[in-house]
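A single protein chain has been removed from this complex, and every other one stays in its place.
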């Protein structure tokens, strides 16, 4: 089974991630996930690709500590975080977060908290590649 | 492609549901999902299976109107709701909800709202089958 | 005729999933509920929601048409 926290070039399967999450406990009644994808249109500009730069070792350790913090804060049974690097096209997957808990509220809140924190804490930068040129993305609140 | 709102006996694939959701728009930047699964332990009792009864026609129309209400309320690009009936074993999937929006906040809030509303509005009842006997589930808040 | 439907825990307490009740002019949902709950008090103890023709009804003073499908339902526990 793959690691619960990963940074990788290749795409991932939600079914496989969920299966790995479910395998950790049969007491899991609710699983919330968030999937971030590349839009082909942003701030009024057409986007053909998104490319990423990252401080890889720090990004991975921040994601690992974020997972552990979420598990503790929301009493999760398990959680997973996968972020892609390299170049992705419009419509493709970028980031996947999953939180599993006994009841739905904890799973939903943890998932929402994790993606917010990831955007605050994890040193990854995205550049939109458009027909008009490239542009580093200014983070949205 | 399968319908966006379904009640069915068989299991579903999250990858397929997400792919169908993504196909509706390339402006989709965030997809939030909720997956409800059968726990093998509930209120201190071992649960071997869960069986469902439903007012099928009303359940489907309530789920369809719930999807449309969520799309309007949260300005979603698309949403999907799948609920299983019949009998499911511990660890198996019961319900799947997905909300896709341009940005993450709307997707996450819509997903959370839809599962809460589904539990309030949709005429489905679950019975836990345990070694000590069967028991209709009293809804959790 | 009115088709009365029961599901899950209510059906279990009544011992069946459906009943047919003769329609009377001016009959209200509350009248139907009162009649049936006199016969099946344990089942109606857990009835929380009423639907007519597949739609939630909160005001039981609603007059029932002949041929209507009425469901008396316990709290939902789907999801």
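Residue numbering begins at 1 within each chain, and the chains themselves are lettered A, B and C in the order written.
Everything that follows uses one rule, which is that a residue touches a chain if its C-beta (ideal position, glycine included) is under 8 Å from a C-beta of that chain, and two chains touch if they have at least 3 such contacts.
Because the structure is predicted, anything quoted here is derived from the model rather than measured.
A.B. asks: What are the shown chains that the omitted chain is in contact with?
C.D. replies: Contacts of the unshown chain, counting the full complex: A.
A.B. asks: Can you tell me which of A:18, A:47, A:94 or A:107 touches the chain that was removed from the display?
C.D. replies: If we include the chain that is not displayed, A:94 is the one touching it.
A.B. asks: If the missing chain were put back, which residues of chain A would it touch?
C.D. replies: Residue positions of chain A that touch the missing chain: 36, 52-55, 57-59, 61, 83, 94-95, 115, 118-127, 136-139.
Here is the rule we use: only the chains that are shown with their structure count from here on.
A.B. asks: What chain sits nearest the middle when you go by CA atom centres?
C.D. replies: Checking distances from each chain centre to the full centroid gives B.
A.B. asks: Using mean C-alpha positions as chain centres, tell me how far chain A is from chain B in Å, no decimals.
C.D. replies: Between these chains, centre-to-centre, one finds 22 Å.
A.B. asks: List, in ascending order, every residue of chain A touching at least 2 other chains.
C.D. replies: Residue numbers touching two or more other chains: 104.
A.B. asks: Among the residues of chain C, pick out those that touch two or more other chains and give their numbers.
C.D. replies: Those would be 79.
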